[in-house]
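One protein chain is absent from this view; the other protein chains keep their places.
Order as written gives the chain letters A and B; numbering starts at 1 within each chain.
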Amino acid sequence: MTAHAVREALPARRARVRLPFKGQTTLRLGLAILLAMMAVGVLGRVALPSADQQDLANAFAAPGSPGHLLGTDQLGRDVLAWISDGIWIALAVALGVVVISSVVGVAVGLCAGYFGGVADMLLMRLVDLSLAIPPLILFLAAAAVLRTSIVTLILLISAVSWLPYARLVRSVTLLERERGYVITARLAGASRTRILVGHLLPSVSTVVLVLASLQVGYVLLWESGLSFLGLGVRPPHHSLGYIIAQGRDSLQQAWWVVVLPGAALALLVLAANLIGDGLRDLIQQDVEVAER
Amino acid sequence: MSVVAARSVTVEARRGTWRRVVDTIDLELEPGTVVGLVGESGAGKTLFTRALVGLLPGGTRASGTIVLGGREYDARKGARSALGRDAALVQQNPITALDPLARVRKQLVDGVLRLGLMKHEAADARARELLGRLGFNDVERVLRLYPHQLSGGMAQRVCVALALMPSPELLIVDEPTSALDANVRVRVLELIRELAIEQRAAVVFVSHDLSLVGRFCDRLVVLYAGRIVEQGDTTDVMGVPRHPYTQALLGCAVTTEAVPRQPLTSIAGAPPAPEEWPAGCVFAPRCPHAWERCVAERPQPTVLSSSHQPRDAACHLVEEAGAAAPRPQLVTKEVERRA
Partner (left out) sequence: MNLVRYLGWRIVQGIFVVLGAVVVSFLITNLAGNPSDVIGGGLLTPAQRAQIGHQLGYDRPVLVRLGDYVTGVLHGDFGSSWRTGQSALGLVLKALPNTLILIACAMTLALLLAVPIALYSVLRRETRVDRSARATMMLVAALPDFWIALLLVLLLSVNLGALPSIGFDSPRSLIMPALAIGLPLIPTSVRLLRAALLDVVSQDFITTLRAKGLGEGTIVTRYALKHAAGPFVTLLAMQVGWLLGGTIIVEVIFAWPGMGSLLQDAVTNHDIAVIQAAVVIVATGYVLLNLAGDVLIALMDPRIRVGAR
């Protein structure tokens, strides 16, 4: 069997994270940062006072003050405790959005790519439309008429975020559906569901994973941005965006209330981007190795 | 003008480890002559020419010396600094070789202008002169055109003009007509040859098309798996090929003299990849005449005539038979090979 025929017979782009190429440093760094942040989050649950606990006597304590490693805000609330809760909220929202939008997006993308026709056209028009309207505006518009809770926030962001998945999966499906192994399955009489789920789905899984990790960064920024404006996550939950907004008025006296949660947020976004880039590099190299 | 030469030029490519893809080539080029560099795809022709001018792609490196314009260049960098002055290159695909956003006139003159070789008027005049010599009737109009408005033949002639602007001593033309229609091919090559001779440039004409090479080249250098297996005057090499590979190549050539309905002979097998180069003669695995010595020992070029132009073939058979012996029979059926 020639090399070409062998390639055609096998599904492409299975993620085999094995070779120590350049993607790995990036990936490792991203994961390290993520784990460090999660550790901070755990620390908060376990060892710190509640972020709600006000201590007016100790308001505006600077970082390094006894009992408050990162200081307190104008109500004496411990910044580190808030950051640690904020990390969990951010990750929870990100996870929720990624799961929902990827599931919906992949499903729609697979169908659009495989079956084509009206569904496909509709999808592409939706994609065009989504490019024209920045998501933040839509979120704001929705916030004007809804009372946002964490759940509605997740649904809202997902409603916009599923489109990139659909578009990506659609284009990959269009390519993959002409490949040897799919045609073979079709000829062998496999049901459409089986082809979609059993063959095409694994092929798109790797690129979806890369997209998901890159999307996490956006979700984190949107959530915190909305919370900053008071339209996202509000007390009793503790969002990083919310406390940054709180600290804004007292910027001169207590810079740490703004700077430190923001740094935590930036680190989370950085971790997500590094992981996404690292995965993408690894998969790219995997394709190159397979080609050789 | 002085001699143009390549001395012991070797090119290695990195596939895992560094492997030789072009092996110790010595070549002397006379100004005003056209030397045809022939061989199968992958024989190393293009890599060799790129090494000469320092345009090797990533993952490759060269060693040896190049003599050009009275100076010596280390092949590690090649004669890169001589490009655009003493050395020039014409690529295979003329339309993509031209900048799609610039008019013909600008592309012709901007090289020599930037290098400070000529002033504006001189460059303009030379561009017009070259285009005129290359058969363009309406030179003024062509100068204003964009590459996408040119036909393949026109574009290739523009590329040739471009290359000849600085009156280079060395002109490399790399399969210049493979992208052209058959009817334009001959005309373009005639013009290249005419102009090159007139400008006293040494031309290296890279091709895998023997019939073309036979028509337009003064000398032939036959390359196989990175080594010169035979070289000499064109009429000599094509009339009396001494190396079995050359013989086989000529046997493969489709010419108008071929008898109809005779099967096209091709050479069984394929050239070995650089990782698989054997210790002995590199053609031995496919050679119908190979015997033990061929497998064991690499043949050195046997000089076949004492004229000042090299005429040699690297083959044990030839060595054993001597310079004056008649050529071995061209065997078209399988001869029993080495055990």
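The definition used in the following text is that a residue touches a chain if its C-beta (ideal position, glycine included) is under 8 Å from a C-beta of that chain, and two chains touch if they have at least 3 such contacts.
The structure displayed is predicted, hence computed values, not measured ones.
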Revision key, fill the gap. In the whole complex, of B:Ser8, B:Ser41, B:Gln149 or B:Gln300, the residue touching the missing chain would be B:Gln149
Check your understanding: Which of these touches the unseen chain: B:Ala6, B:Val21, B:Ile66 or B:Ala88?
Key -> B:Ala88
Exercise for review: Taking the full complex into account, find the residue in B:Ala6, B:Ala75, B:Met118 or B:Ala163 that is in contact with the omitted chain.
Suggested key: B:Ala163
Practice item. For the chain that got dropped from the picture, name the residues of subunit B it touches. Key: 53, 55, 81-85, 88-89, 91, 93, 96-101, 110-111, 114-115, 145-146, 148-151, 159, 162-163, 166
Check your understanding: Given the full complex, what residues of subunit A touch the hidden partner chain?
Key -> 125, 128-129, 131-138, 140-147, 217, 221, 224-225, 228-229, 231, 241, 244, 248, 251-252, 255, 258-259, 262, 265-267, 269-270, 273-274, 277
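By definition in this document, only the chains that are shown with their structure count from here on.
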Revision key, fill the gap. Chain-centre distance (mean CA atoms) for subunit A and subunit B, in whole Å, is 56
